[in-house]
Each structure stands twice: as C-alpha cells, then as structure tokens.
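Worksheet: one structure, shown below.
Removed: one protein chain of the complex. Kept in place: all other protein chains.
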Amino acid sequence: MNFNFSEDQLLMKEEVKKLLDKENSVKRNRNVLEGEEKFDKELWNQLVQMGLTATTIPEEYGGIGMGFLELCVIAEELGRGIAPVPFSSSVYLATTAILNSSNEDIKKEFLPKLASGEIIGTFAHSEKTTFPSESGISVAAKSGKITGKKVAVPDGDIANFALVSATSGKNKIGLYLVDLSADGVEIDSLETFDPSRSHADISFKNTPAQELSADAWEDIEKLLDQSAVLFAFEQVGGAEAAMNQAKDYAMGRYAFGRAIASFQAIKHKVADMYISLQLARSNCYYGAWALSNDAPELPTAAATARVSATKAFYECSKENIQTHGGMGATWEFDCHLFYRRARLLSSNIGSQGIWKDKLITSLEKSNSPT
Amino acid sequence: MNFNFSEDQLLMKEEVKKLLDKENSVKRNRNVLEGEEKFDKELWNQLVQMGLTATTIPEEYGGIGMGFLELCVIAEELGRGIAPVPFSSSVYLATTAILNSSNEDIKKEFLPKLASGEIIGTFAHSEKTTFPSESGISVAAKSGKITGKKVAVPDGDIANFALVSATSGKNKIGLYLVDLSADGVEIDSLETFDPSRSHADISFKNTPAQELSADAWEDIEKLLDQSAVLFAFEQVGGAEAAMNQAKDYAMGRYAFGRAIASFQAIKHKVADMYISLQLARSNCYYGAWALSNDAPELPTAAATARVSATKAFYECSKENIQTHGGMGATWEFDCHLFYRRARLLSSNIGSQGIWKDKLITSLEKSNSPT
Amino acid sequence: MDFNDTKDEAKFRDEVNSWLSANADKKEHAKDIYRPAEMSGEGESGESSALKDAKAWQAKKYDAGWACLHWPKDYGGRDATPMERVIWGQEESKFKVPGGFFEIGQGMAGPVLMLYATEEQKKRYLPPMAKGEEIWCQLFSEPGAGSDLAGIKTKAELDGDTWTINGQKVWTSGAHYSDYGIIVTRSDFSAPKHKGLTYFFLDMKSPGVEVRPIKQITGGANFNEVYFTDVKIPDSQRLGEIGDGWKVSLTTLMNERLAVGDASGVDFQEIFELAKDQDFNGDSAISNGAVREKLADWYCEQSGLKYTKMRNISALSQGSTPGPEASITKIVSANKLQDIANYGMDLMDNASIARDEETAIFQGSLLGAPLIRIAGGTDEVLKNIIAEQVLGMPQDIRVDKNVPFNEIPTGSKN
Partner (left out) sequence: MDFNDTKDEAKFRDEVNSWLSANADKKEHAKDIYRPAEMSGEGESGESSALKDAKAWQAKKYDAGWACLHWPKDYGGRDATPMERVIWGQEESKFKVPGGFFEIGQGMAGPVLMLYATEEQKKRYLPPMAKGEEIWCQLFSEPGAGSDLAGIKTKAELDGDTWTINGQKVWTSGAHYSDYGIIVTRSDFSAPKHKGLTYFFLDMKSPGVEVRPIKQITGGANFNEVYFTDVKIPDSQRLGEIGDGWKVSLTTLMNERLAVGDASGVDFQEIFELAKDQDFNGDSAISNGAVREKLADWYCEQSGLKYTKMRNISALSQGSTPGPEASITKIVSANKLQDIANYGMDLMDNASIARDEETAIFQGSLLGAPLIRIAGGTDEVLKNIIAEQVLGMPQDIRVDKNVPFNEIPTGSKN
C-alpha cells in the first residue's frame, strides 16, 4: 500500500510551492486585497504556464492528462500561499463539470481554452442566502435562454463563462453554460470579507445558454463532492501555514524572560492546532483516494474531508492571531489574510452545517440495510 | 437591590453545611454506594430534625412556612455534600406538587407528614427511555385506578407515595397520588450509575389513585421548572466542591519539582471550571428570584439555570478526576462520587438536550410579537 | 433576593432620571445609539464631530454635578457612593448620549493622580478631566512588552530636575486627540525588571512626541503608536518614587481590568433574530436542533454574565469592592462574540461573504473579536489572573526575577 502521494506528485507539489514562495504569493494576496485588481493576473499566468490549469484535462482536449491527485497537491499549495487567483472556480468547478459531462461539443470548444488559460470559468449556484437545496433554485431555463439571479458568485466578475444551475422543467434542475459577455447578463461586483478573491452577483435576462444536462441535480451533487475534496486540500494548506506562523512567532517572541513558546498555554494551543490539522489531512487523503478512484465512498469521504478541513483552517487561523497577541490583530501582519481566507473557504460551496448534514445523510444511506 | 440571599438565608446555609461536614456526608455517600442500604436514614433523620423537609410548607400544614429561597440554599449544600438522601424527590418534587395543587384534602393529609419526615414522596414521570413529551405518557388513569409502568423513578423503592402522571382521558394528562404500598404496585429496584441514590421501576395494575388534577400538563411543566432551579443549585454545590478538590489537590501535589498548580495546563483548567461555575451560579440566582416570585420569567430562568449548572457540574467533576491523575481514577478517592452524581443529576428531570430545547422554546414565546 | 432599590437608591434614581429626561433623548430601543451629526466613514477615525458632541455633553453633566460623580467635590465630582455611580450608569445608558473619549482619563489617569499627585496638581488637572475639557491617554504597552508589561524599554534619564524620554509605546487609544498622558518608563536598566521603572504624566503636545495610527484588521484605526524622541518631562510630573513605577502601574492596571466591559458586536439577540429569518437546508434555521442548541449555549453565557454583573453590583451596594472576578466577563464575551459571528456567517452561507446591511455586523464582529480577545489582557493572561488572584494558585515559574533587566531576553526575534 501507499497511502500517500507518489514521488512524482510530491515533486509537482514542491514545484508549485517553490513558485508560490518565489512569487511571494502571500504578499500578492495583500496587493489584491488592498488594491483595485480583481485577481493577480501575473501569478495566474505563471500558474497557467506551469500547466496547472491543464492538469486534469486529457491530452485530446489540449490538456496534460493527469488526475485529481495532482490537483489535490496543487490545491494544498494554493491554500498555503492563499493565492489570489480564480483557480478553484475555473479548475475545481468549471473544468471538472465539463469533464464530467457527456456533451462532446462543449468539451471540444471549452476544454482546450481552459487548459491554455485563454478563458476562465466559474460555477454560479447560490441564490438568496443559503446554499441551495433542490427546491431552492429559482433561475429558470427555457428554450435555450435563462433568467434569474445568482448571488455571490466566486470570480463572477472575472470569469468568461459560468455554469449555471437552473430549473429546466417540472421539478428538474439543469446545468447550463453561459457566456458572461452575452446579452442580458448583468454583473455586480461585491465588496466582500476576503477581497483577495473577487465575487459578484449575476443577473440573467433571457440570456442564451448551452445545455450541459437538463436533469443535472445528481451531477451537481457530485461536482460539489469532487470540489469539496479539492477545497479541503486548499484549507489544509492554509491551516498548516497558519499553524507554522503561530509556532514560529511563539519561538521568537519573549515575555517574562522566556520564549512564549515555552508556556503551556501556547504549547497546548499549537498542539491542538496540530491535532486538528492532522485529522483533517488524513481525511483529505482518504477523500483524494475516493475522488481519484471515483469510488462510491466519495460522498462520505468528501464531506468528512470538507468538515474537518473547514474546522482546522478556522481554528488555526483564529488561534494564530491570538498567539501573535496585539500584533496579530494589526493590518500590517499577515495573520488576518489567513483568517479571511479561512472564512471565505468555509462559505464557498456550502458551509459547515450543510456539510455535516450531508455527511450524516450519506452515512444513513450507506448503513441502510438495502 | 440585593441580588443575593439574605443574611438569615446565608446563616441557614451555613448551618446545613456544618451539619453535613460534621456528619461527613461524602463518606456517607460512599457507604450507601458500597453498601446495602438504599439511603442514609441517620442523615435523613438529622435533616428532618433540623426542619429542612418542612421548609416550604406553611405553618397551617405543620411546616415552618419559609420559601423557595431557603430551599435553594439547602439544595446547594446537599449538592456540595452529595448527600445520599431522598430530599429532591420528597421535597423539591412531591412537596412542591402538593403545595401547588388546590386539593385541600390531600394537602391536609400529606403536608404535615412530609414536614415531619414521617413519609417520603416522589414523582414518577419517565417512561421507556426519554423524558416524556405530552404524547409520551402511556400510564392510564380510569375511575380512580391507574395502570402502566414508570421507569427509573428516583427513590421509587424508598418513597411511601408517588405522584404519577397518567392519561386521564382524551389528550389529557392528569396527576395522581398513589400509595406505593397499595394493591397492584410492583417495585423493582435498579442497579444504577450512582448507587448512592436509589431508583426503581414501578408497575401499577388497577392501583387506587387520588386525583390531584385531571388536566395537569401545565402543572407538570411548572413543577419541572420549579424543581429545575433546585436541582441546579444542587449541581452548583457539587460543581464547587469538585472544583475545590481539584484546586486543593493541585496545590499539594508536586511533579517536576513544582506544585502542579503552577502549570498553566492545570491553572487554566481550574480557571475554566471557575468560569463555568460562576456563570451557572449567577443563572441560578436569577432562577431563585423567578422561582420565589413565581415570575412569568420562570420557564426561561429555570431552563437557563438548569442548562448551565448541568454543564458546570459535569465539567468540574470530569476535570477534577483529570487533575488528580491516576489517583483520581481509583475507587478509593472521592472524585468518582462527584462524577457519578453529576451524571445522575443531568438525567433526573430530563437531560441537557431537552432543557436546551425548552429554553429556546420559551424564548421564542417571550419574543413573539403577541 | 430582589432587584429593588433601597429607599435612598430609589430617590437618587428619580433625581438622575429627571435631570436626564430634561437634558437628553430617551432611547426607543435598547440598541439605539447616539449618532453625531457628521457620521464617520468606514475605516476613518472621523472623531471630530463625535468628539465635539461628547465634550459638550460631558460639560453639561459637569456643570450640573453629574460628572465623575464618585470623585470628591473638590476635584469636580459629587462625593457619590459606588452604588450611586452604578445607578447613574444604568440610567444614562437608557438615553441617547455621546461618549467614548473620557474613560481612560477618568477611569485610569484620574485615580492614579488622586493617589500620587500633589494637591496643587489634583486641583489643576482633575476638574478639566472630569469636565471633558482635557483628554488623557495611557502610554503603557510597547512592541516588546504586551502581556509582560514590566518588560518595557522606553528610557527615562534624569538630568537636574528634568527627565528625558526616548522610546516607543504602542496600542495607545486616543493618543491623537489627547492632551495629556500617563506613562511608565525604565529609569534603570541594570536593576531587576520590576525595580527600575518610573511613572510620569506628560503633556502630549510636548516636542518630540509623535503619534501614528495603527491600522487594525477591521480596517479601522482606534489605536496608535507613539514615538518619544528626547521628550522632556519635569520631575514634578513624576508619580510615585523613582524606581517605584511598577507599583503605580498596578493601581492603573487594576482599574483597566475593571473598565473592560462586554465585547461590542453581535450577541444572542442578533443570532436569535438571524436564526428566525434564515433558511437552513430548506427549513427555518431556528427549527433545526443544531441551531437551537448553539443558541441555548450562548443564551446561558449571556445570561450568566448579566447576572454575574448584577451580583457584583449587589455586592457593591452592600459595601464590598469588586475584585478580579470580573475577568471572566471579557474572556467569555470576547469568545462568544467570535463564535456567534462565525456561526452567523455559516448560517448565511455563501452570501455571508458579501458585505451588506445584514452581513456587516457579523463580518465586523468576526474581525473585531480577535482584538478584543487580546486588549486589556489576553484570554491566557486573564485565566492566569483568575487562577492566581481569585483561586490562590501559584504564579508561573519566573525566570526574570532578581535578574538585571538588561540580561533578560525580551520582545520579538522575528
């Protein structure tokens, strides 16, 4: 057995890490957070040039034909570097959704451009205030056009196209590909909690839409499970960075004549972070296995990874500030960049309560006698 | 304002404490726990002689005509001493239920004997496994006789009579007084988690019963709220005793050349106990105010006191063992007597989940616009 | 066990109420606040209008004898009892009145002047402080000395009758609008840590004092760094003996910890309302057991703090002095604030990320909570205080006692 990534995958991970370190991804996060740009185009282009957007796309569609495991290690490093780029929207979500579909025309048209970074995609799903249940979708598709409003769409003001969930008929939810420069699209950029990642409300009014599937609820659930594993890796990367920040600061900060890292209150706080992080990481590895094998355990494994990674990143980013004392609460220190990102990633694709409920639902199903 | 007990009440509290210290109530708990007796008759008799069972009973019924505030301070001390006596069943519950009722005959017959300790009463309410909702009562009353089974009745094998909740007709729950030596009563003593307090299953088969009220669900809810405040004081007393045990042990126990009380892991643990205890105590005081004034805030105040006192006693008793290390987990040390009692008091009159739900229900009611 | 005033207290409360009713507007809802004419924009300090209004209200109170009412009449107070002060606070909080600028002066600088200043100084400085004419700040924390306040390095050197101050303070609230400050400095670097400190008050307009705002993670800037370059302080403004500054500081800190109150931001009521309005998984959030249980936990904490405060006030009314027990308020309320804010954002799910009228208070609280968990003593320092000062447990092992200060490692190495 090898319940770990392969040497090649770990090498790839190291390469991504090196790039993000060299490019000072955390500093770039701050620049986007404080500036006017919606994302860091320079960093994005470097990731594209490295081939990362092409990772899971088969060679026949212009990709490099690797798998989800490679995407997992990339996600972890993007999380560690809290990178200010639309990778999760375009790669975890839009690319995966198209890869999942059987619409050969769409694949041929979009995958090569996604691989080359020529276009950026996103997934527009949330409406009003909660992550939607099947009955909560009001955007409607009819005769190749969609009408309605999606809220807080990640990268909604960056992406060239969006996959949009919409009612396709009686009790059916379909999935549609919409060109965001098309007629009847109105995009409102939002002021958000983590301005290093752009979000927008998007209204559609008789906007032309290509159908991926008219009966897509199960596809959407699967897409969420798949992306949940990738988001979880991103969260684990961020959590580990925050834990290490806390530890490093505590080792170098002196109070009462000793490094504060020698006080049990601090040691046990960091040990708690470590425990939370290890549990999350191990659950993520299982999620990665289920994801890459398209295993029937995916719904359970994805929810488990997602719940524990959300917990780990929130706790590590929160207690990292506390470990830094007053300096941790200043704008100047980087602690808050991780805290903001932790909160953002908790909300994207549905928050903690939703995933805990999903987890138990999937366990009830798998434990049922049938 | 005087948001505290009066000097007389505090004096009474001190007297009860002195008695329980002198009589080594904790040691007596252990004797009952390890022995064959169902409760400590000697200690019970001393409490009776001190007049404690007569506290809330008006003089006209042979009592001493004090109020619930006096009962609160007594409860706290019984909790501190984890006294092995049927006080909560007979006084908090049975006596209060009879005092609440308007049945003058029953009052005249039972209150003087309860005051003098000549008889002991209890409240038989639970059936099957959860604390019952209104639709969960299956014991049935008909033509002055009751039939059915109550489970885990506190002091069910000690009490002379029980107040029994039973269906009295279509969608109505009544409250009945039953002589436990009457025909058709079968009492099975139970082996329990805290053998210092006796419990029994009781079956009734056409057992003669006196009716307190045929429509008593609201009365029962009120009785539970009233007793919840008293139970909460008992829990606060126990929690404080456990916290003090932990602190005292840590001050005298040396490891690594220092009192273990000088390690932050221990200091912060005891500080957490203190915080939990203070919040519970303050909520209890508010509960005592609402109880003694029969205030409309009682349901909210009682649930708040109950929830926070249950939490405090469990946490203090649990971390008291941890603070003691290996010795805390031995039969010989007293730590487990408090841990057992904490668990027992969490279960009696309905557990944490039930009371948290009650609390929010009462807040929803009081916040509704009507 | 009652919430009723004694006869004297009731009479006093009536008197307070009549004056307040005649001079201010009553709040319609408990959450109403005073809004200055010119509102401050987000992230800016925008105090000019708020400060003007606050000074006007404070002066009005002063003129009518309602400022610092527990202070002696000679220094601008009313000789009121502690309970009368509590009653004033309870009643004033029912009115829409400005505030927020005088607490540090009146709560910390005032008491220390009362103990250590000359009679002449007290007569000079306390009445304008009470009136709100002169504002004071507290110059204690330094970049390398936060929880370990005695680790400060700002240097004070005596030449003749004049001290020269060099160094840097941090986390000074209100430094930018303060007229005077209290400051603790190190006058002897070769003495043990707690023995070489000396305490002063100074004019914040003195040459060499430079104030720079600190931007917090909320985007706001309520605190400052203050730099001292050859700042002169006459020896007559020393409070306490040379080398005795730690003792003087302790007086001030005790008052600081009492002054720290509930964390502002979302509390039970906000999350309760949100849960009633919000959907969760296709149903009303408040009908979900998980939500109900969390609500119950927070209600118990909020209620527990409320009645702990009542018990403290009651003890005050009976003549006791409140102790460090009040530390629990800050630990519990700051963590509750953070938890509620985060949970509220969970409930609002993806939409919580956008800043709008509904999310703003949750977002603001989530960003503000970390600072509250640190300001005026971190969670960890306060738990130490509870363990040591309330429960009598031993201090942590101290490696910095009886060692010359300049041999002790301090501050930050990265």
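The first chain written gets the first letter, and so on, giving A, B and C; residue counts start at 1 in each chain.
We adopt the following convention: a residue touches a chain if its C-beta (ideal position, glycine included) is under 8 Å from a C-beta of that chain, and two chains touch if they have at least 3 such contacts.
Note that the coordinates shown come from a computational prediction; the quantities given were computed from them, not determined experimentally.
K.L.:
What are the shown chains in contact with the chain that isn't displayed?
P.N.:
Touched by the chain not displayed, across the whole complex: A, B, C.
K.L.:
Which residue from B:30, B:222 or B:343 sits in contact with the chain not drawn here?
P.N.:
For the chain that is not drawn, the touching residue is B:343.
K.L.:
Using the touch definition up top, pick the residue from B:5, B:39, B:204 or B:249 that touches the left-out chain.
P.N.:
Of the candidates B:5, B:39, B:204 or B:249, B:249 is in touch with the missing chain.
K.L.:
Which candidate, B:20, B:69 or B:151, sits in contact with the chain we can't see?
P.N.:
B:151
K.L.:
Among B:171, B:330 or B:366, which one is in touch with the chain left out?
P.N.:
Checking each option in B:171, B:330 or B:366, the one touching the absent chain turns out to be B:330.
K.L.:
What is the set of chain A residues that contact the non-displayed chain in the whole complex?
P.N.:
1-6, 69, 247, 250-251, 258-259, 261-262, 264, 266-268, 270-272, 274-275, 278-280, 282-283, 285-286, 288-289, 292, 303-304, 307-308, 311, 353, 355-357, 359-360, 363-364, 367
K.L.:
For chain B, which residues reach the chain that was dropped from this view?
P.N.:
126, 128-131, 133, 135-136, 151-152, 190-194, 199, 201, 248-249, 251-259, 263, 265-266, 314, 318, 321-322, 325-332, 335-336, 339, 343-344, 346-354, 356-357
K.L.:
Applying the definition given at the start, please give the residues of chain C touching the unseen chain.
P.N.:
Output for chain C: 288-293, 397, 399.
The rule is short, and it goes like this: only the chains that are shown with their structure count from here on.
K.L.:
Farthest from chain B in C-alpha centre terms, which chain would that be?
P.N.:
A
K.L.:
If you look at chain A, which of its residues touch at least two other chains?
P.N.:
263, 265 - these are the residues of chain A that touch more than one other chain.
K.L.:
Mark out which residues of chain C touch at least two other chains, giving numbers and ranges.
P.N.:
Residues 380, 383, 396.
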